[in-house]
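The other protein chains are all here in position, but one chain of the complex has been omitted.
Every chain is named by a letter (A and B) in the order it is written, and numbering of its residues begins at 1.
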Amino acid sequence: MTSVFNKKNSFYRFLTKGLGLFLFLLAMSGTLMAEERAGNIYGLPPCVTTTGLQIDFIIKIIFWLTAVVFVLVQGTYTYYLIAYRRRPGVPAHYSHGNNTLEIIWTTLPTIIFLALAIYSNRVWEEIHRPAPENALTIDVSSYQFGWEMRYPGVSGKLAPMDVKKISPTNRWGTDAEDPRTAQDVISTELVIPVGRPVHVLLHARDVIHSFYVPEFRLYQDCVPGRTIGWVWFQAIRTGDFQLACNQLCGTGHYNMKAPIRVVSEEAFQEWLVPRQQKNAGILPTAPSTPLATPSPAKAASLTAKSPDNTL
Amino acid sequence: MNNAAYNNASIFHAPTAPEAIEHDHHAAPPTPPATCKLGMCIFLCSEALLFSGLITAYLVLRQAAGSWPPNFGDGIELPPMPKLLTGINTVILVSSSFVYHFAEVAVKKGKSGAGWMLLSALMGATFVGIQCIEWTELYHEGLWFNKGGVYGSTFFTLTGFHGAHVCIGVLLILWCFFLQVTKGTFTAKRHVALENVGLYWHFVDVVWVLLFTILYLI
Partner (left out) sequence: MSASLTHESGASVEIHGENHHGDHGHGKHGIMHYLWNTDHKMIALQFLWSATLFLVLGGAMAIAMRWQLAFPGHPVPIIGHLLPHGIVNDDGAIIPSGYNVLVTMHGTILVFFVAMPLLIGVFGNFLIPLKIGAGDMAFPALNELSYWLFALSGVVMMASFWVPGGAPGTGWTAYAPLSSFAPYNQTPMGQTFWCTALFLNGLSSITGAVNYITTVITMRAPGMTMFRMPLPVWAIFLTAILLILAIPVLSAAAALIIFDLNFGTTFFKPSGYGQPLLWQHLFWFFGHPEVYILILPAMGLTSEILSVFSRKPVFGYKAMVWAMISIGFLGFIVWGHHMYVSGMNLTLSAAFSVSTMVIAVPSAIKTFNWMGTIWRGSIHYTVPMAFAVSFVSMFVIGGLSGIFMASTPVDLFVHHTYFIVAHFHYVLFGGSMFAIFAAVYFWFPKMSGRMFNNTLGWIHFWMTLVFFNLTFFPMHNLGLGGMMRRIADPTVYDCLRQLQPLNVVCTIGAMGLGLGTIPFIVNIVWSMFNGPKAPANPWNSTTLEWTVSHPIPHGNFSVIPTVYHGPYEYSVPGLEKDYLPQNEKAPAHITLEAH
């Protein structure tokens, strides 16, 4: 026996410092709570969609489940660390294990995990059921490094598109012959009516981007060469948010965002109808908000050339 | 450092001549043949996974393309795969496996077997040669790594990966051949390097049969 197990490394040092750490962590979690933002639990941004509420509920369940497991496991563990510290004359108990215990702590977690998986997937099923009939369909297109939205024109229907036709000259892959193509309303902000289901079709023109809105509890990749068509949601209150690209897509990724406005149905109509009419040639004057969109190439070079303008 | 040089060959286990062992009194006992073969088999498992990755990629892309050769709607006709020539080539490669086996049988009987080794190396080389001709032809018909979309990409990548393996195999067999001719390295008792090269060679053949089936036949 050497001097390795000397007093210097004694348990008490371990304990005092461990306790210090524990208190420190507690204090820290206190600060974290103080960071909590308007409207929701432990730091989540306010939830704005119906599906988001369901997701928050699962988060809450898992939070409490893991919190209980955490406290039990770490508590027992800490207790053991203290209770079974080396004491002269108290030898360790000689045991290679216990099969009954093994069976218990294999089955119990299995049951919990399977239950959780089943419940999660039921909600999952609900989230991605087909969009309701009355949903407003918006085509959302992403490129390095920006977003464009396409709303139906006066006909109420988007011009049909083919992902294979997307090119620098045909950004939406629509058919130029189709009268609806000219009628489609193009916008750089996502304006949506509150209380109505919104069905978004996700497209990417170059690399993978993603449609991420934390307040909507929604993330979905936009994959080039495909239409992602399952995403729909229904906002439960109005407000201004930001659409973020959350898939590393190149130099300008960090700044690839677009404004989102959730507005009342009337305000939405007020915004959309003049644009539709303008495109249909009914309304000659330009709508109040400019619609100009920089071409993808230009946007890319802008971001690439002045990378630290926002830094 | 003698030791290093000695062990260097130990995966294929080119048995060092007896004098050499005596000379190098630091050498660890030679790795037993069964161990060498086990090592080779494990290595081949990883090779199998390499090809599984490539083959899966091919199958997925083919499935997603709808028709095969895919229709890009640009009016360009993509050439079909030359089944007959490659069929003959397949026969050559598969036969070379048997020829190689005869080399092993000969060595086990205490004969040289060098002729069989040379023959199977030549057959392997022929396979590569015919494969090259086929590549050139397809190139002139408008198919290449960067032509014909995934149709060209997958074909040239998969056959290219396999071709590289065949080339390495041919070199290994030639190496065995020269060892046998110059030093008579492989005896009825000790010939584990020969067997390991054989394992590799048979593996490359089996992969080819798979590739032939999915790339050309179906």
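Here are some notes:
What we mean here is this: contacts are C-beta pairs under 8 Å (C-beta built on N, C-alpha and C of every residue); 3 or more make two chains touch, one makes a residue touch a chain.
Given the structure is predicted, the values throughout are model-derived calculations rather than measurements.
The hidden chain, counted over the whole complex, makes contact with A, B. Within the whole complex, the absent chain has one touching residue among A:132, A:156, A:225 or A:281, and that is A:225. Along chain B, the points of touch with the absent chain fall at residues 1, 3-4, 7-11, 21, 25-29, 31-32, 34-35, 38-39, 42-43, 45-47, 49-54, 56-57, 60-61, 64-65, 70, 72, 145-146, 149-150, 152-154, 156-157, 161. In the full complex, chain A makes contact with the omitted chain through residues 1-2, 4-5, 8-11, 13-14, 17, 21, 24-25, 28-29, 31-32, 35, 37, 42-45, 51-52, 54-55, 58-59, 62-63, 65-66, 69-70, 73-74, 76-77, 80-81, 84-87, 90-98, 101-102, 105-106, 109-110, 113-114, 116-117, 120-121, 123-125, 127-128, 144, 163-164, 206-208, 210, 212, 214-215, 217-226, 228, 230, 241-242, 244, 246-255, 257, 304, 307-308, 310-311.
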